[in-house]
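Excluded from the complex is one protein chain; the other protein chains are retained at their positions.
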Amino acid sequence: MTVQTRRQFLAASAGLVIGVALPIRARAQSGAAAALGDGTLAEGSFAPNAFVRVAPDNTITVFCKHIEFGQGPYTGLATLVAEEMDADWSQMRVEAAPADDELYKNLAFGIQGTGGSTAMANSWMQMRQAGAAARAMLVAAAAERWGSDAATLTVSAGTVSDGSNSATFGELAEAAAAQDVPVEPAVKNPSEFTLIGTDRPKVDSRSKSDGTAMFTMDVYRDGMETVVVRRPRVIGATVASFDDAAALEVPGVTAVRQIPQGVAVYATSTAAALKGREALSVEWDYTDAETRSSEEIFAAFSEAARSPGLEAEKVGDSAGAIAAAETVHEAEFLFPFLAHAPLEPLDAVLELKDGKAEIWMGAQFPGADKGAVTQVLGLEPADVTMNVMLAGGSFGRRAQPTAHIGVEIASIAKAAGRDGAWKLVWTREDDLTGAYYRPITVHRMRGGIAADGSIVGWEDRVVNQSIMAGTPFDQGGADPTSFEGSTNMPYALPNLTVDWVKQELPVAPLWWRSVGHTHTAYATEVFLDELLEKAGKDPVQGRLDLLKDEAGRDRAVLERVAEMAGWDGTKVRGDRAYGVALHESFQSYVAQIVEISDAGGLPRVHKVWCAIDCGIAVNPNVIRAQIEGGIGYGLGTALYNELTLGEGGEVQQLNFDTYRMLRINEMPEVEVAIIDSDADPTGVGEPGTPPIAPAVANAWRALTGSSPRRLPFARAGV
Amino acid sequence: MATFTVNGKDVTLEVPDDTPLLWALRDDLRLTGTKFGCGIAQCGACTVMVDGMPRRSCVTPIGTLDGASVETIEGIEGPEVEAVQAAWVGIDVPQCGWCQSGQVMSAVGLLRMNPAPTDEDIDNAMAGNVCRCATYVRIRQAIHDAADMLEG
């Protein structure tokens, strides 16, 4: 398996040529037919490749290789296909592609996967070519039928015409299936786009407004049991012993089994399973557990920040420059463990029958989870089917290189020791205590300002765990996801050192919406803002003056957001204060300005202006939605969220009463501007999140004199 | 054993009285539009109507529902429901969608009592419904849009 890191992919993407891997003859009904099984293609359907199916009823189904959990790939990828086919939007349908690491690989990863805000970027040419191929074959079929020259035919709203004859795609589907598949079909020039670049309604809004959308937890199979697992409150603890007598007396509980993840309670209903779990008595073995408190971990990280780490970026001589500086500024920023807390807790359904397994789950790496089930149950890969379901949020949580949910549901089936069907349900308590957190991170920053106010030295030492270590994405050496954003800043700093001190903990880390940028944007943009303030400079103009010549896209979003907010250098106006932040992530450039006030010791954010450059805006409607949501997600977290380990390592936040979600009364007004661009599209799921916390912290400093050195703002919870 | 109606149909369930309505709806009646998010009435994903008023089904034992009328996202009807769902679709409120059945229920509950809510009214009625995707900007707008439709 060849695996590229996101970074490698992005570095190479400018010259990347993505072909649609197609067999030469379409009669093979390539891709979809192979992946979906012969039985799923309706008679007379046309499946030119693994991504598009045209049915005689004139519907076009796009098989989306990316999981849909709100970030919009169903709509976005369908838009690309519809654009190149010249289809009518109303005839488009979308289904989840099944798990297939070859056919449906993320071209950025080399395996099927969703993450790193890559869905649109890696699908951009692939889906357009898939649509263009389908269009060419439909046109060829029409030309054959009418004896016309294919080059003279026109296609509009899903209908092919030669001036005197016309036929819908549906009418041409069967004949199109017999046409040659163009290997590298020509795609449109962007000036010809009619769908791309306009607001598209989302294909899943109706089913998500009337309760009909089907998620993993909504799957029920005949004879299915619900399983909940008693897990340790101390991360890494294992079962020493347990007493299941009381649990087994609960009506509906059918079995209790020890599995690697804890003690599983099997029941005929969710309520019975939960009641059975409450009745369990478990003793834990803490040998391999993290028994330190988060305060102890922070202290150890701060200590580790005193010694140099692996060099991540170096320009000039920062130590010398800071030593010679007129003013030296230092800061240490502390970032807590964070849980993703998708609103649909983790879950999975597995049915095992006669040596074949079928799985339903919202997996971001479906091949990994399918592989885990195959391995744990000792099955042949061909006997395992994975249905990728809609997921009720993820924010990175379901992107599991460890496939721990696949392992867990398979372990449940294995421990049952029989054929059957099981639904694994995590409760919110399981979710918050279940690790895979955004890792605790410490940034130790030093900066030097010369007498003329210029920033002459910059040092940023990052201390945290490696997310990539031990995963297929591990490249060895420094893990860029630990410090991405601290490196490659858009600012021209003549003397700069960024280094990384790797820490190892028994608490599994994971990418959390925007990964390393969750903390690097805060540390760099707050610290820079403080340096500019000490140098007597305006936060907007000061940044613009510092931008490298090649940072034109950063410059454009910053200038645009300043214009939107009417920025005139006023940081405090009455009881309102204003702050700015600029941060690129996933090759999208985002600047935000916030308006806040002091609501009883916490910032109340009234308004956020945001400018983004994410290349060609495929669907501005979805981009605005992702920015709105990304801001809300980042704001709630900055204000309220920390997962803390108490004495002995016990996780202290069990549910939303102590791990508080942002609510509607706290949501600011959000105004989004999308920069016109002809660059290939880049991510929008994550880049809206990083700038909000530093922008708020900078406004807070304008109002109160200081920005928090440790997040969240509400340290004591609520 | 409690007897009540769900979406207009009589229901008698052979499950313990302390079973939360949420799980009875999902596991026993296979009405899966009502969602589980926290289990402690903090997120609102499980909101249904009980006797016409929004109610968190995760903390409602079915034993307390004798004679009650329960409506879920699958069965709820009326002009407010149509307006809210049309407004939701109209500006693409949902992202992941997990919370939205509950959001729709609460919005309908609000509009039935207050056909022209202010932003503050919306905040007060909807603050119990968490949206982890933070679709709140659009939820607020969609409720105003629905109110306009109902008036128009």
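Order of writing sets the labels: A and B. Residues in every chain begin at 1.
Heads up, the rule we're going with is that a residue touches a chain if its C-beta (ideal position, glycine included) is under 8 Å from a C-beta of that chain, and two chains touch if they have at least 3 such contacts.
To be clear about the criterion, contacts and distances are computed from a predicted model.
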Given the options "ABC transporter permease", "ATP synthase subunit a", "Isoquinoline 1-oxidoreductase subunit" or "RNA polymerase sigma-70 factor (ECF subfamily)", say which is the protein name UniProt records for the missing chain. "Isoquinoline 1-oxidoreductase subunit"
For the chain that's not shown, point to the residue among A:Val62, A:Val160 or A:Leu274 touching it. A:Leu274
Filtering B:Pro54, B:Gly75 or B:Gly97 for touch with the omitted chain leaves B:Pro54
Taking the entire complex into account, which one of A:Lys202, A:His329, A:Arg428 or A:Arg624 touches the absent chain? A:Arg428
Which residue, A:Pro48, A:Pro185, A:Pro232 or A:Gly420, contacts the hidden chain when the whole complex is considered? A:Pro232
Answer key for A:Glu283, A:Glu311 or A:Asp676 versus the chain not shown reads A:Glu283
Of B:Leu110, B:Cys133 or B:Ala147, the one touching the omitted chain in the full complex: B:Leu110
Residue by residue, what part of subunit A touches the chain that was omitted? 232-234, 240, 271, 274-275, 278, 282-287, 427-429, 648, 650, 654-655, 657, 660, 663, 665, 718
Taking the full complex into account, what residues of subunit B touch the chain not shown? 18, 20, 23, 38-42, 44, 47, 53-56, 58-61, 64, 106-107, 109-110, 113-114, 117, 121, 124-128
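Criterion: only the chains that are shown with their structure count from here on.
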Using mean CA coordinates as chain centres, what's the subunit A-subunit B distance in Å? 28
Subunit A-touching residues of subunit B, taken from the complex the two chains share: 15-16, 18-20, 23-24, 26-28, 30, 32-40, 42-43, 45, 72-74, 85, 88-89, 92-101, 104, 122-124, 126-127, 129-140
Would you mind writing out the residues of subunit A in touch with subunit B in their complex? 69-72, 201-202, 204-215, 217-218, 220, 226, 251, 269-271, 341-345, 390-395, 425, 427-428, 621-622, 625, 628-633, 635-636, 655-657, 661-665, 667, 669-670
